[in-house]
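Got a structure for you, questions after.
One chain of protein is taken out of this complex; the other chains stay put.
Moving on, here comes subunit A:
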């Protein structure tokens, strides 16, 4: 379930890029889950044609997916009994990816070079393209030959940065069949998939089909299919909503085959975060060894949120380390020492019978803890920082006085800080009441009542003649959700503030450069610095959002 500010942030991103109408349809889907076309029309009060066009834009840019549920539909949209209706679901994760395009470009360009990067940029801008459209675009922009473009596309597909698009309207089986199938093969309790996950799991082509690109084969097929089609829009321009409303060509479905594979890109970014985390906690050598392990096990990774990498021998790791010219001076013993250090608790690298594997969960948790502790320190102060670290590590309820003793703080200050953190949702509080006497029990027997309602305890505690203790705990799962929602809120606020600053200074922006003098020039320079600061803060904050949401 997407949080409130997650929805607001996603809607803001869509509004900025596609306009208010598309954003309205997107918000309707995000708030209500999967809906049919009729349901969206009813809720948004837009015409069916406009809703359809908005959905096409969202689907084109991978922000929505159509599907059909196998079971019969009941309720307000029921048609004939057993008749399946097409529903649409917003893909929240993909909407968030739209702010990461520059990071994705960076990954691709560094690994595969400028021409692949340029081709990839086209896919990001347009959402999805056929091979012909890719070739036409490259020819228009950089005058590249068809063979070069196809070669570049082949490289991107081989590296799994580009994939074949999912099925347009897959048939999704009921959840019971799906869960049972997975439960049979797994002895561990598995969390049920969300509807979005189920839809995408079915929509995705098989691994072979997904990353199978045959040069020229697609172009021939496209040429044959497009012979009787009206001319499509120029590939070089992005689709804007105002164009959609008048462009009847889009009323017909445009065949698009290829799109950016966000899963692989997220995996790269996760690797980068892991390496950065290790670099901060250890040193450059340890980061180099970890990086080599990631590279060596890359082909075997099949999920973004995989818990561990495949086990590797010391020899394999060493060979991967020295492949890079910069690491030629690293000795075998040095690599072994780094691995031993990484294997010490909190055990970022697990060892098992002379093989080593990376524990992604531990590294991610360490990075998340660091981020949360940073917030707690700045927001609540040093005492709160120590309290938080104590409770986070303890993982259980602790009494106020005990906490004060452990952190060497005065009890009054500790109590005050605990309440502040609890009010902001960073801690859970429980009240323990020790009762000496209860009507139904002999007076000699003490009994313990755990009371969750603070007001109730105040009213009843003294009448029993007992004493009460406040117990505190960090609920890690709830806390992560709270922090993530605050991050979405902060990202939205950064965007809104930037828009506000630009709006306040639009007169200065409209001045030609040679007319900017004195106060106008100062305002312009200030606005430039504001933009730089907010943009870099947004990128850094997005890294943190990925850490809590995607990794």
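Just so we're on the same page, a residue touches a chain if its C-beta (ideal position, glycine included) is under 8 Å from a C-beta of that chain, and two chains touch if they have at least 3 such contacts; residues count from 1.
In this section, contacts and distances are computed from a predicted model.
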For this session: Tell me the UniProt name of the left-out chain, picking from "mannose-1-phosphate guanylyltransferase", "Protein asunder homolog isoform X3", "GPI mannosyltransferase 1" or "DNA-directed RNA polymerase III subunit RPC6".
Result: "DNA-directed RNA polymerase III subunit RPC6"
Seminar exercise, completed: Out of A:110, A:416, A:497 or A:515, the sole contact with the unshown chain comes from A:497
Seminar exercise, completed: The one residue from A:323, A:416, A:506 or A:526 touching the chain left out of view is A:526
Exercise. In the full complex, which residues of subunit A touch the absent chain?
Worked result: 8, 280-283, 337, 340-341, 343-345, 370-375, 377-379, 386, 389-390, 401, 405-410, 424, 483, 486-487, 489-490, 492-494, 496-497, 500-501, 526, 529-530, 533, 537, 540-541, 543-544
